[in-house]
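All protein chains but one are shown at their positions in the complex.
Naming follows writing order (A and B), and every chain is counted from residue 1.
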Amino acid sequence: MQRHLISAADLTRDDAVLILDTAEEMARVADRPIKKLPTLRGRTVVNLFFEDSTRTRISFEAAEKRLSADVINFTAKGSSVSKGESLKDTAQTLEAMGVDAVVIRHGASGAPYRLATSGWIDAAVINAGDGTHQHPTQALLDAFTMRRRLVGRDAGIGQDLAGKRITLVGDILHSRVARSNVDLLHTLGAEVTLVAPPTLVPVGVGSWPCEVSYDLDSTLSKSDAVMLLRVQRERMNAAFFPTEREYSRRYGLDGDRMAKMPEHAIVMHPGPMVRGMEITAEVADSERCTAIEQVTNGVSIRMAVLYLLLGGNEPAVTHTRTEEK
Amino acid sequence: MSKILIRGAKVLGGEPQDVLIEGSEIAAVGSGLSAEGAEVVEADGKVLLPGLVDLHTHLREPGREDSETVLTGTRAAASGGYTAVFAMANTFPVADTAGVVEQVYRLGQEHGYCDVQPIGAVTVGLEGKKLAELGAMHESAAGVTVFSDDGKCVDDAVIMRRALEYVKAFGGVVAQHAQEPRLTEGAQMNEGVVSAELGLGGWPAVAEESIIARDVLLAEHVGSRVHICHLSTAGSVEIVRWAKSRGIDVTAEVTPHHLLLTDELVRSYNPVYKVNPPLRTERDVMALREALADGTIDIVATDHAPHPHEDKDCEWAAAAMGMVGLETALSVVQQTMVETGLLDWAGVADRMSFKPAGIGRAQGHGRPVSAGEPANLTLVDTAYRGAVDPAGFASRSRNTPYEGRELPGRVTHTWLRGRATLVDGKLA
Partner (left out) sequence: MDSEQDKQQYEADARPVLEAPDIARVLTRIAHEIVERAKGADDVVLLGIPTRGVFLAQRLAAKLEEITDRKIPVGSLDITMYRDDLRMHPPRALARTDIPGDGIDGRLVVLVDDVLFSGRTIRAALDALNDIGRPRAVQLAVLVDRGHRELPIRADYVGKNLPTSLRETVKVQLAEEDGRDTVLLGAKRTARPGEQ
């Protein structure tokens, strides 16, 4: 039995639905006067962040605290890590302090997998984003948001996303969000289309369970949700696309394009948004944009993941791929 | 004069024969040779090969003695059946002067496990900007004939052209590490299906192939020979095959690991599989085996690249590139080439001894197993089967991708000019 959450590809359909259903219950805690549960009392979780990501760290921290876990925040900047201490030593030091779970954000793809499988530590490992590999809790909160909006908050319980058409637009090549979403949405039965300039689609994408298009306009009318991925301006310097203006003209979502989407369709963004690049302010601030909801849902999803991995004597989530050695 | 009689050895895999060593030379090869006054080694059907020659070894000394030294590296070489290794120039300081190459050469001679033939850097500091003193290195006691910036590509076409031309004056050869640097910025593994999934920076085959294509054309233009290090792609094979068909004087090597391993192994994110050039696909592996069999690829070279444990016991991106290979090379070749029927043992002798010695102009190595030749010999128990245990390595480093993997064959004896460096699998 796996104790870790490393990749969205490791989740079965039933695991994923269980997480979404659990998150739906967790979300109700937010409506109470006391937004706290005693579930993880006495468990210590460390947020081990080798990359700056205030949003993700705060979201995990809120989830951990709502479940009454003891929280240690460790940011690599200014620590011994920046003086050359290895991931292994850092992790072992933390475990020596009695940590039950490590939530790790790391710039190197595969670092959480290494942490979970190298025998360095015994703690459960939760991937909070690694390089350009995976960001499974992001994919889960995205799926949660889609299920709520496209299936319904109560009607969605026990349901997956069968038949929903999801379009991901932007820098697929460098995006762990895209990889995680393709894996998870496919598992949940959705039909995924990736839209990007060919330079920002990875070689080898042909083996992914999704369609690839270079033309945004032709996919809009066939989308139940359009997810925009952040495009970093520095990519221009590496000749991935000529100019910001050309990118947003071909792949940015503005009001006119949004109007081509079906009425029920939503616009999603994992944040942080680059307004004027992949999304106009008009779209970002519209009712159809779920960016803020996604942030709220992130806390519920992370509570669910923490509960299901740490809430008992063994995890409730089975994994299909990541095997412990 | 000491006499050793190797009784009943399948010389180059042929019928069992006796081989008599007297002093540093082979005195006789035949049946029923007299054992009088000789120490007898019962070969008992083992295969006798000419001492193996590795055209591509990293001994790390001077500068990175924490990963390997000339002593530990040559002991590893003797364990693997090698009697001569060519030591790459990417040491600290870089082997770009007569002083450094002479030091490495002398250390090899002093230790006596294996001849060490230093490779000189093509450019000063491997920086690709200014030619190193190639002539001075050739004229030094080390007698350098092979020049390489291995680890880095000589990517400037003009510098490469000049180097190819310049070494003609003394019969040298430039060994190119073919890697277009701009196409491999941030590259972590073979670019393809697996890299797309793992989110590791892609290392496209074309980064290797474009340099090889350029260099064979340069070699043709200036009438020089060129050697291509560690071919790793099916496309590279096609280019070398085409170049040879045009009569271009190109030779090429393949590493044992590229004959066996694929990028699927990277899914473990275990940096023991991180290597330059990266592990490629099954299709590439098959093309490389076929090319080694048909002679498109001339030789097997280990690219033995020792690294200390801490440089591999970390996340993939932070890990060093390279694998140790001297002590497992012959076993991997037996599994991938001999047991698949692609090469016989005479073919192995050709790809791992005769040809590499020829390309590197290694004196006294890669000679036939016959009377009057230097007694550089390797005895292999080809029936042996066993799991690789890095704890038993003579190398200072343990970064092998084969830990726990069952491989066939084991070198039991190695003789360097008649003196045993390995006896019954133990270093002398």
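In the analysis below, a contact is a pair of C-beta atoms (placed from the backbone, for glycine too) under 8 Å apart; a residue touches a chain by one contact, two chains touch by 3 or more.
This is a predicted model, so every value here is computed, not measured.
Trainee: As a test of the contact rule: which chains in view would the missing one touch?
Mentor: The chain that is not shown is in contact with A.
Trainee: In the full complex, which of A:Asp122, A:Glu263, A:Glu287 or A:Glu314 touches the chain missing from this view?
Mentor: A:Glu314
Trainee: Would you mind spotting which of A:Pro33, A:Gly119 or A:Pro198 touches the chain that isn't drawn?
Mentor: Reading the full complex, the residue touching the unseen chain is A:Pro33.
Trainee: Touching the hidden chain in the complete assembly: which of A:Leu5, A:Leu18 or A:Leu94 does that?
Mentor: Once the missing chain is taken into account, the touching residue is A:Leu18.
Trainee: Kindly note down the residues of chain A that lie in touch with the hidden chain.
Mentor: Residues of chain A in touch with the missing chain: 18, 21-22, 25-26, 28, 32-34, 36-39, 67, 307-308, 311-316.
Just so it is clear, only the chains that are shown with their structure count from here on.
Trainee: Using mean CA coordinates as chain centres, what's the gap between chain A and chain B in Å?
Mentor: 45
Trainee: In their complex, what parts of chain B are in touch with chain A?
Mentor: Going by the criterion above, the answer is residues 188, 191-202, 204, 268-270, 310, 313-318.
Trainee: In their shared complex, at which residues does chain A touch chain B?
Mentor: Checking each residue of chain A against chain B gives 86-88, 106-111, 113-114, 117-118, 130-134, 176, 179, 202-208.
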